[in-house]
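And then subunit A:
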Amino acid sequence: MKSVKELFSEQEIVAERARRVYVKISKDKLRDVVKKMVELHDGQVYLSCITGVDWIDRMEVAYNIWVLPESCNYTLKVDLPRDNPEITSISDIIPGALFHECEVYDLLGIVFKGNPILKKPFILPEGMKKEFPLRKDYKI
Partner candidate 1 sequence: MGLKPKIVEKVLSNLLKRPFTEQYPFEKPVIPDGFRGVMKLDVDKCIGCGLCSRDCPSGAIEMKKYEHANRSVPVFHLYRCTFCYQCADSCPVKAISMTPVYELSTPDPFKLILEPKPEEVKPRPRGVRK
Partner candidate 2 sequence: MSIIELIFGPQHPALHEPEMFRFHVDGEKVIEAIPRIGYVHRGIEKLFEQKTHVQNIYLSERICGICNVAHTLTYVNVIERAGDIDVPPRAKYLRVIVAELNRLHSHMLLLGAVAELMGFTTLFMLIWRDREKIMDLVELITGNRVISAYNTIGGVRRDIDSDKADKIRKVLLKVEEEWKEYKKTWMEDPTITRRTMGVGILKPRDALKYCVVGPVLRGSGVKSDVRKDDPYEVYGDIPFNVVTYDTCDSWARYMVRVDEILESINIILYALDNLPQGEIRRPLVRRLPEAEAFAKTEAPRGELVYHLYSKGGFKPYRLKVRTPTFANILGATIMFKGERIADIPVILGSIDPCFACEDRHTIVDLRSGKSFMLSSREITRKFSRGSKP
């Protein structure tokens, strides 16, 4: 196997543009895929950002991982139920994910199991302990 792209099946790849690959994978497969991505290129990958989106009927977490040798950005999208959004942390594979996960938890309330510093508030003001401002039902 030479390219990260071969890790995914045809159905999983949602869209492809120049140096961008958008992939939709299941929650259970995520850790496995990230681990393989890191191993494949001997650690020459870094996490650009984790985007959380509230789609009202579901939550989406998108991991944007830049693969240096391939010069390509992989967006791994995972769908989560909205009433109990929970996913296993990848911070033990890529420690750089620590803060990104905290941020998503703070703003959207997606729980990353296994993240040692997950807490609220992380970037929000002290008073906002229970609010998730980036959810669509949050009114200013």
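Here is the rule we go by: contacts are C-beta pairs under 8 Å (C-beta built on N, C-alpha and C of every residue); 3 or more make two chains touch, one makes a residue touch a chain; residues count from 1.
How were these picked? Simply put, all candidates are chains of the complex that A comes from, given by their letters.
Treat the numbers as computed from the prediction; the structure is a model and nothing was measured.
Note on subunit A: across the options 1 or 2, its touching candidate in this complex is 2. Only residues 15, 17, 19-20, 22, 43-49, 51-54, 62, 64, 66, 68, 71, 73, 75, 94-100, 103, 107, 121-125, 133-134, 138, 140 of subunit A touch candidate 2 when the two sit together in their complex.
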